[in-house]
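Note that one protein chain is taken out, while the other chains of the complex remain in position.
Chain lettering (A and B) follows the sequence in which the chains are written, and residue indices restart at 1 in each chain.
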Amino acid sequence: MKTWNNKAWFMVLPVLALVAFSAVIPLMTVVNYSVQDTFGNNVFFWAGTEWFEEVLASDRFWAAMGRNLAFSAIILAIEVPLGIFIALNMPRRGWGVPVCLVFMALPLLIPFNVVGTIWQVFGRIDIGLLGRGLYALGLDYNYVNDPIDAWVTIILMDVWHWTSLVVLLCYAGLVSIPDAYYQAAKIDGASRWAVFRYIQLPKMHRVLLIAILLRFMDSFMIYTEPFVLTGGGPGNTTTFLSIDLVKLAIGEFNLGEAAAMSIIYFLIILLMSWVFYTVMTNYGTEKG
Amino acid sequence: MSFSWMAWTWPTATFFIVIALLLISMGVWEYLSPGGNPRVGVLRFETTRGDRLFVSLLGAAFINLAWLGLVGPSLWWALALSVIYAIGVFRSV
Partner (left out) sequence: MAAGKNSTAAADTIAMRRTTAAAAVGEAQAEIGQTMLRRGRQSRFWWLVPTIYILFLMLPIYWLINMSFKTNTEILNTFSLWPENPTLRNYRVIFTDPAWYSGYINSIIYVVMNTVISVAAALPAAYAFSRYRFLGDKHLFFWLLTNRMAPPAVFALPFFQLYSAFGLIDTHIAVALAHCLFNVPLAVWILEGFMSGVPKEIDETAYIDGYSFPRFFVKIFMPLIASGIGVAAFFCFMFSWVELLLARTLTTTAAKPIAATMTRTVSASGLDWGVLAAAGVLTIIPGALVIWFVRNYIAKGFALGRV
């Protein structure tokens, strides 16, 4: 049981100041921009709720939102089962453990734009191994011109980049299972599926929740990798919310509309984080 | 150091002052009666009054957005709806 101590606030103060500086002031500014119009030079005109109406009525926004949701759903559907499967097949002891961990964590440590560059040079039909290989197999693959190929490449890139996160989290859950559980299961003659369903999955439940939370949120704010790989193209077929937002704010200098879009985007993120966080903490208290 | 780029307007300033006042009053309330009155409401998990305020504010934001998207730009009705919603949240969640 934790003790009540309001002096603990002083320990939190530095963190509060650091994060508030970069979070609260920009957020307030975004709110201010979203109700005004500007042509530069810090001259602003009151616009009321016009920008919000415009964003909510724009096909462009909903299309980007739809693409983002589809992308998150697809990568979760691939990465979570694949991550669990790989984690179940990882060695638990011996020289294989550090080798697996180091190699699997490597993609996570590569700067986002380099990930984009790697897949750009890997997938190109003139110089890339993947592009050349698929071409040699007789497939008409070209991620620069074909929307479906672009999507396949981006999803493949994300699976390559982030599946290891799910693997490592599940692995952390699996190694915490005491040997006695497996022995008991063996005595009972439990099948492989029963061991997974009643011993391994419950142990992974909590870490899986963290994995899904992180993967969902990070895929929902994805920017750099697809921007480097496809630049949002061909056309607008891989323009996700963040890419569209940056295009609108910096490319078109449409601050008001970009700010309104930021706020809607942020509110959705806030709702989702709250749902995930509530599920996560309540699961924790139920099971102790 | 100039902050003109923040482009403050009275409506947005009022908005943030109201939020700040809400947070301060919640802090005072919590200080006077600690624990946050936890209970299990219609959402079937434990909430404190801080959670209820958060749900009210977030819900109000979405109500206003939905009103803008579906009905029209006069937000007073949406605001009234939000207040009714907030009362509902504080009573039953």
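As a working rule, a residue touches a chain if its C-beta (ideal position, glycine included) is under 8 Å from a C-beta of that chain, and two chains touch if they have at least 3 such contacts.
All values derive from a computational prediction rather than experimental measurement.
Engineer: Tell me which residue among A:Phe52, A:Phe71 or A:Trp119 touches the hidden chain in the full complex.
Structural biologist: A:Trp119
Engineer: Of the residues A:Val35, A:Met65, A:Met104 or A:Ile212, I need the one that contacts the missing chain.
Structural biologist: A:Met104
Engineer: To test your reading of the contact rule: which positions on chain B touch the chain that is missing from view?
Structural biologist: 1-3, 5-6, 26-27, 30-31, 34, 48, 50-51, 54
Engineer: Which residues does chain A use to touch the chain missing from this display?
Structural biologist: Within chain A, the residues touching the omitted chain are 2-9, 11-12, 14-16, 18-19, 21-23, 25-27, 29-30, 33, 85-86, 89-94, 96, 98, 100-114, 117-119, 121-122, 126-130, 132, 160, 163-165, 167-169, 171-173, 175-176, 178-179, 182, 206-207, 210, 217, 220-221, 223-224, 228, 241-242, 245-246, 249, 255, 258-259, 262, 265-266, 269-270, 272-274, 277.
We adopt the following convention: only the chains that are shown with their structure count from here on.
Engineer: Going by the contact rule set out above, which residues of chain A touch chain B in the complex?
Structural biologist: Spelled out, the residues of chain A in touch with chain B are 4, 25, 28-29, 31-33, 35-36, 38, 42, 44, 46, 48-50, 52-53, 56-57, 264, 267, 270-271, 274, 278, 282, 285.
Engineer: Considering the complex alone, what residue numbers of chain B touch chain A?
Structural biologist: These residues of chain B touch chain A: 4-9, 11-12, 15-16, 34, 45-46, 54, 58, 61-62, 65, 68-69, 73, 75.
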